[in-house]
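Subset of chains shown; positions unchanged.
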Amino acid sequence: MENRGFDLSNYNFSFSLRNKIGRVIWSFCYFLLFRPFNLETFKGWRSFILKSFGAKIGHNTSIQASVRIWAPWNLEVGSFSSIGPKVDCYNQGKIKIGDHTVISQKTYLCASSHDYTLPDFPLICQYITIGNKVWVAADAFIGPTVNIGEGAVVGARSAVFKDVAPWTVVGGNPAKIIKNRGTF
Amino acid sequence: MENRGFDLSNYNFSFSLRNKIGRVIWSFCYFLLFRPFNLETFKGWRSFILKSFGAKIGHNTSIQASVRIWAPWNLEVGSFSSIGPKVDCYNQGKIKIGDHTVISQKTYLCASSHDYTLPDFPLICQYITIGNKVWVAADAFIGPTVNIGEGAVVGARSAVFKDVAPWTVVGGNPAKIIKNRGTF
């Protein structure tokens, strides 16, 4: 069969009306009730707003006011965790983050993709799972279907497309194992 | 000859007055007439605005309202294509994009460079050419003088500095061939 690739002339992918309405309401609440409350003292308030939109968030977790969240109802974060400034949580699919885990500033969690083997290029909503006691350092990229094991460290600016084994340190683009985190 | 490197004490590179005036007018129109119209229903309007500033844009193409465009008159996009949210189209040189091509969110198309072998470090306005039926995935970087062949796929967060052969899949920084896209 010959190479034909995309034919996007009938591309009309669309989320459900329910999803669209949910996101419009979330956008308004984000700008009015979440984004302006950027002091540390409001971290409980910000979690409360997210939980009102279906997020599951543990206690003592801090999600910065500048974090972008596509769909709070697809977000689950444990306790004592931290999501830093300007993290982009692009959770068209589910994103689950454990306890005592730190996601540093500007990291991009991208939980969806497209199937480029099909001419109509369908969106695929997938997932990202990040375990307990993980550190994802600044400006990293975590792609869809990635599982990051407990205690792993993902280096700054690295781009992760495959699962990361527990208690390993990875870095680079594409990310590779640099060393074991060791025990302490 | 000894290493002397840059001497920027007389650096006064500047675009032409005509270019500067054009960009000032474009900036105003961008903020008033382009950026606020971010619903899908306004995609034709956004293309119309860009075409008024000299862009060549085919039919049924969607350029998101949050796309940054340095100079619309250096932009050419085919039909049935899509340029996603927050793409940065830094087209001091020409950027040409084909039909049925998708440029995903946050991608940075950087069509110019500097000649670092000269002490006065001159700006070089070059080009980027992206073929038909290409997918450039999220947050990629495409450098100056790059040609991306028909049907190629550029992985998320990858950084492309060399030409990409048609119907190949590339990824990483620097981007390398991962596999052939195959036929379907």
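Should a chain be cited, it is by its letter among A and B, assigned in written order, with residues numbered from 1 in that chain.
Here is the rule we use: a contact is a pair of C-beta atoms (placed from the backbone, for glycine too) under 8 Å apart; a residue touches a chain by one contact, two chains touch by 3 or more.
This structure is a prediction, so every number in the text was calculated from the model and none was measured.
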item: Number of identical chains forming the whole complex, with 2 shown; value: 3
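The definition used in the following text is that only the chains that are shown with their structure count from here on.
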item: Approximate Å spacing (C-alpha centroids) for the pair chain A, chain B; value: 26
item: Chain B to chain A touching residues, read off their complex; value: 60, 80-82, 100-102, 106, 132-133, 135, 137-139, 150-151, 153, 155-159, 167, 171-173, 181-184
item: Touching residues on chain A, where the partner in the complex is chain B; value: 1-9, 11, 108, 110, 113-114, 116-119, 121, 141, 143, 159, 161, 173-174
